[in-house]
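Note that one protein chain of the assembly has been removed; the remaining protein chains are unaltered in position.
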Amino acid sequence: MHLEGEFTVAAPRLTVWQAVHDPALLARCVPGCEEAAQIGENSYRAVVKAKVGPISARFTLVVDIVEEEAPDRLRIKAQGEEGSRASMLTAESELALSDDGDGRTRVTWASDVNLSGRLGKYGLGLMKKKAESLSAEFVTAFSRRVETGEVVE
Amino acid sequence: MSFVLSPRTVEEAVGLLAELPDALPMSGGASLVAMKNARLIEASHFVSLAGIASLHGITATDTGLRIGGMTRHAQLAACDLLTGDLSMLRQAAGQIANRVVRNMGTIGGAVGNADPAADYLAVLACGDAHVELTGTEGSRLVAMTDYVTDWYETLREPGEIVTAIHLPAARPVPSVYRKLCRVPGDYATASVACASDGDGVRVAVGACGHGPIRSREAEAALRGNLRDPVAIAAFGAALADLADPVDDVRGTSEFRLRLIPRMVAAAISDLEGKR
Amino acid sequence: MPGKQVFTLDLNGRETEVFAPADATLLDVLRDNCALRAAKRGCNQGVCGACTVMIDDVPVRACLTMAGACGGRAIRTLEGYGDDPVMGRLQEAMNASGGVQCGFCTSGLLITARNLLAESPRPAQAEIRSALSGNLCRCTGYVRIVEAIASAAEEVAR
Partner (left out) sequence: MNAEFDPSVGTAVGRSTPKLENREKVTGRAEYIDDLYRPNMLHAAILGSPFAHARILSYDVSEALAAPGVVGVITGDDVPAGRMGAFIKDEHALAKGKVLYLGEPVAAVAAETLEQARAAVNLIRVEYLELPAVLSPEAGLAPDAPILHEALADYIKVFDAGSTGNLCSRTELTEGDVDAAWAGCAVIVEGEFTTQAQAHVAMEPCGALAEMDAQGRVTLWSANQSVFRVQANVCESLQLPMSRLRSLTPRVGGGFGNKMEAHIQPLTVALAMKTGRPVKCVLTREEDFEIVRARHPFRIRMKTGADAEGRLIARECEVLLDCGAFADDSPGVMGYALLMSGGPYRIPNQRATGKLVYTNKLRFGAYRGFGNPQVSFASEQQIDEIARKLSLDPIEMRRRNLLQPGDGWFVGPKVASNGLSACLDAVEKASAWGRKPDAKPGTRRAKGIALSAHISGLLGTGAIVRMLEDGTISLNTGATDIGQGSDTALAQICAETLKVPVEMVSVASPDTDGSPYNWGTTASRVTYTTGRAVAGAAGEVLRQAMGHAAEMLDVPVEDLELREGGRIAIRGSNTDLPFAAISGRAHWAKGGPIVGSHTLVFDEPTHDPKRAIALGLPFPRIGVFSFAATVVDVEIDEVTGQARVTEAWSAVDVGRAINPRLVDVQIEGGFIQGMGFALYEEMVWDGPKLANPSLLDYKVPTSADSPHVHSIIVEDPEPSGPFGAKGAGEIGLNPVPAAIANAVGAALGGVSHDLPLTAERLLPRIIEAEHAA
């Protein structure tokens, strides 16, 4: 499943760059994120709950920053499974930051998400819609928190 | 492990659902058990609504019709009360899945599940239906046009069940349900419900967004212009503008957007032919 | 054993007790506990029709029916039609017509066809095709199945 988008944050690039490295902040922006912690220099662990109608799932994800060129580009791999391991999620995402004038930052992102196991067999179109709406929720929350200066570090 | 409970009254059923946080209501089971078999859902209990007498049957009310939540698709597909501008409901019910599954599935279950590609939603939105939701606090009515809030999300609260669908009394004007599907019985790629309404029409589009798509403004603009192809095209375009279709194995989003004005125009033309 | 319970079923005219997982479907119970295996598991999603059985004289999918919701209802599988002359005609017509190939869909299809003849004794070809649309057959292309049901209906009506 390929997803992509771009959005603008009313904050300078460095601030945004720090924000995307801040697990506590991200945890508050990712819809359904129940906990997040840094577990290595470029490694994070998160528990995310997602629900579509009567179907719900809780994934434990390990997120690794696999490449970065501060403060422009970031490549992230996420991998996780349900507690019951009945399904597995992998995602590879790329994020690019650029100045958008007036102290604003443009964020361009693309993500290839793959869900296998019990949740991967049905409803592709719906999953994509759900992922898109979760992305949109994240963008709104992220922009608001960064713009209101909620960056921890 | 889901145990099946079989309450005899609505009060008992909603009481069980309130008491057992991991229980799910089960009406016909056609979708729910399929999801269980695919291990998509887990529930401690299935609260079967089949044995609740008050959920069965179609009755005339002061304002129109009350269709009990446990009414099977097969019953609706053969229901003589669904005439005129309600005949589209009968047509839609007869196109769900197949003869055998229509003996199982219910309107309450289908509306409760709110699958965007299922057949009832567009028809009920077009027919100005209200959904009767019942919980421990009692019953409430929600307009079908407001009912679906997001993909598989509705105004139905956990613990509430769809006890009935309310429709205004049938008027002796034509209505039609058009559905594109790959093979008979498949979920709709796109569907259109259309009913005559004086010198205008009521139209709802299905399977092209999280819920049925209807625009009273666009309907008002079309009033009196049902023979004007330009106005009809503008009407179809207005509905397509409100659509947010998925890309899936039944078709791309672009295809569905392209279909909407064509299917809407065809449905309006069907009505003209039936007058 | 945790999660198991006793189900009392009215099965082919006999009261039958089975001890099975609480969330068993009727298809699970028929096949695993009752050795009634005419109903087949083709998809477990209610699409293929190979598990069609009769409950209270209405054909349903055994795979979409919870065993726990069957109490007090009369279940009839193909094995329970030994004394039904109409089913006998249908079986004979299927045998003679070429409508039986691999046979995996045949049991479910016969149940649906039997119900069709109960409701519409002389169905037209289009009616037969519509009634059978939930019983998938990958071998025959349906021509001989439709023919078999039409000819059985004629014989029964005669």
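List of remarks:
So that you can tell them apart, the chains are marked A, B and C in the order they are listed, and the count of residues begins at 1 in each.
We adopt the following convention: contacts are C-beta pairs under 8 Å (C-beta built on N, C-alpha and C of every residue); 3 or more make two chains touch, one makes a residue touch a chain.
Quick caveat: nothing in here was measured; it's all calculated off a predicted structure.
The undisplayed chain touches these shown chains across the complete complex, A, B, C.
Contact with the omitted chain, checked across B:53, B:141 or B:249, is made by B:249.
Across B:56, B:171 or B:262, the single residue that touches the chain missing here is B:262.
Across B:11, B:42, B:150 or B:186, the residue that sits in touch with the chain not pictured is B:186. Mapped onto subunit A, the footprint of the missing chain covers residues 1-2, 84-86, 88, 90, 112, 114-117, 120-122, 124. Taking the whole complex into account, subunit B touches the unshown chain at residues 34, 38, 98, 178, 180, 182-187, 189, 248-249, 251-252, 255, 258-259, 262-263, 265-266.
Residues touching the missing chain, restricted to subunit C, are 21, 31, 37-45, 47-48, 50, 77-79, 91-92, 94-98, 100-107, 110, 125, 128-130, 132-146 (touch as defined at the top).
Convention: only the chains that are shown with their structure count from here on.
Between subunit B and subunit C the centroid-to-centroid distance comes to 29 Å (mean Cα coordinates, whole Å).
With centres set at the average Cα position, the gap from subunit A to subunit C is 49 Å.
Between subunit A and subunit B, the centres computed from C-alpha atoms are 35 Å apart. Each of residues 38 in subunit B touches at least two other chains.
Within the complex, the subunit C residues that touch subunit B are 2-3, 5, 21-23, 25, 44-46, 49, 52, 58-61, 63-69, 71, 112, 116, 130-135. Listing the residues of subunit B that touch subunit C in their complex gives 1-4, 6, 26, 29-30, 33-34, 36-38, 46, 48, 50, 97-101, 103-104, 184-185. Contact residues on subunit A toward subunit B in their complex (touch as defined above): 52-55, 86, 118-119, 121-126, 128-130, 133.
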